[in-house]
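Only one protein chain is missing; all other protein chains are in place.
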Amino acid sequence: MTPVVELDRVGHRFAAKGGAGTTAVADLDLAVRRGEFTTLLGPSGCGKTTTLRMIAGFLRPTSGRILLEGADATRTPPEKRNIGMVFQSYALFPHMTLLDNVGYGLRARKVPAAEARERAGQALELVGLSHAAGRKPAELSGGQQQRVALARAVAIRPSVLLLDEPLSNLDARLRVQMRRELLQVQRETGLTAILVTHDQDEALELSDTMVILNGGRLEQQGAPRDVFPRPASRFVAEFLGYDNFPELPGRGPATIRPEHVRLLPAGEREDGGDTGLDGTVAAVTYQGAGCLVEAGIDGAEGPGSAVRCLHPADDLRPGDRVRIVLPARHLVELPAGEQR
Amino acid sequence: MIAMIRTRPLLSLLAAAAFTLMLGPVVILTGVAFTAGETLAFPPEGLSLRWFSAALDYPPFIDAFGTSLLVAAVSTVLALALGVPATLALNRGRVPGRKAVEGLFFAPVIVPELVLSLALFQQVMVGMRVTALGALVVGHTVLLLPYTVRVVGASLALADPRLEEAARGLGSGPVRTFFTVTLPVMAPGIVSATILAFITSLNNVPLSLLLTGPGVATLPVEMLNYVQSSFDPVVAAVSVLLLALSVAVAFATERVAGFTKVFGR
Partner (left out) sequence: MLRRVPMAALLIPGLAVLLFAFGYPVAATLAWPPDGDPATVARETGSLLTDPYLLPVIARTVRVSVLTTAICLLLGFPVAYLISRAPARWSGRLLVLAIFPLLLNTVVRTYGWIVVLGGNGLISEVSEALGLGRVQLLYTETAIVLGLVQLFLPLMILSCYSSLSQQDRRLEEAARGLGSSPGRAFRTVVLPLATPGALVGCTLVFAGAVTAFTTPQLLGGTRERLLSTLLYSRVNVSLDWPSASAIALVMTALVLAVSALSGRLGKIGSTSS
């Protein structure tokens, strides 16, 4: 099946005074399948929004090709791409009612007035705002404006729904609720969606595929349940919240979540296959359900010489000797030589 | 930019026409000033600086420039002296009927300057026997007052009034608070207002038009009178000198307060 959106070695350099310029996106390959929810994830400046804006047609790639529904759309203006875009600022037209906002794309497509009204009404109903159809955007709360923006994008039955950090202006509680609604609308309409976000929880919960970008380059791509337990680089690991980066003697860098590390009394042995290291407790922080214990690895120095562990009991004190166990199931070895 | 011109050809064309209309005549006048010939002609007939020396040798222009600078300086200072306290009261004090009082301070903007000129001529110069110079200073002060009130007021309105409360809370008395908090907050506004007011006064024609006396007229009015009685390019040369001065003012303004901040309101 032809991907709905395909990027073929797409790059974008912003021109700058005096020549050099900055590379926002470099040689990006990406294929988004029909009906799939894809997330572009990364810290600010990683090129995720630039990528989305190139897919939408607001920015033209400086290299590579963009294919929509299998056809080259690299130079197609945004209005001819049949995209449904939801902006971070919602970008609702302040001088139009909700119904007119949602019907705007239909009128631009010369859909007969009666049909346009009906479809706009249906889209508003989909987000539960039919009762407010005659109101102006300024009369709505942030969450409601968000829903209208979504309805407006969905109403035109786009070939792809583009979401540029649509939830980042909402408060934490509402954000979680809107995530569910967003997913529900996407499933109900069967639309292909691409979401830009810097929120890993959002990406994990929503995506069929998550694409992690760093400095304009693809870092890792895959289903959340494949990517999350197996980060391919220290960058991805850090971005997904890993904060334990021990240097394994003779094996190089690795990462593991503190809750997966086990501490045994000195002298006891781990199961075969797991990694075991001798060490000394350096610090203990009480955390109620357990303690966060930092243990230094014998003979190691500098960063990577310590392992942090969520230990279920409060029975260790600084100076105690321990056996640090890194279960094979959770230990992720990282490529060596990465500067961070 | 080129991409914009390509996507908006009609708008770009209209914009180009706008800039041509705005700047074209000034550019042409600059060319005319360097003519070696006797009349206003473009392209100029030969190049020379003769009309510049003629302009600088014409005493009425020199005197008028002096008058203009004097009037601009004095009325700017007066407008600030009256306007800054007023805007302070309007923005920070409890003033009954604040909106209406504010309206009074902006009223001179609504009345045509030529009407104010006529009024000052009839009632103040003729009626009260005030000299032309006095009437000019009074008139320009009234003209500039709305500018100082608005521009300084804008910088006050932007600042958090709680700054002053915070200073008082930290043990600073009202006078100390004024000099250490309020005045620094107003300072950028005062600088902007000074530049804007001075240039506004220097360029004014309609208000100064009727407020003339023997040997007393502002430079723009003197230029206007000269242009109407003679067709030689002297005024073109004066214009170029003023243009150079304006460019200098623009650069100085950019350094001190930001050009578009001062003149772009």
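Quick notes on this one:
Note that the chains take the letters A and B in the order they are written out, and that residue 1 is the start of every chain.
In this text, a contact is a pair of C-beta atoms (placed from the backbone, for glycine too) under 8 Å apart; a residue touches a chain by one contact, two chains touch by 3 or more.
This structure is a prediction, so every number in the text was calculated from the model and none was measured.
Check B:G46, B:G66, B:P85 or B:G213 against the missing chain and you find that the one touching it is B:P85.
The residue touching the chain not shown here, chosen from B:L133, B:A159, B:V185 or B:L224, is B:L224.
Contact between chain A and the unshown chain involves residues 17, 56-58, 77-85, 87, 89, 91-95, 104-105, 108-109, 152-153, 156, 162. Touching the omitted chain from chain B are residues 1, 4, 7-8, 10-12, 14-15, 17-19, 21-29, 32, 39-42, 81-83, 85-86, 88-90, 92-96, 101, 104-105, 107-108, 110-116, 118-124, 126-127, 138-139, 141-142, 145, 149, 174-175, 199, 202-206, 209-210, 219-220, 223-224, 227-228, 235-236, 239, 242-243, 246, 249-250, 259-260, 263-265.
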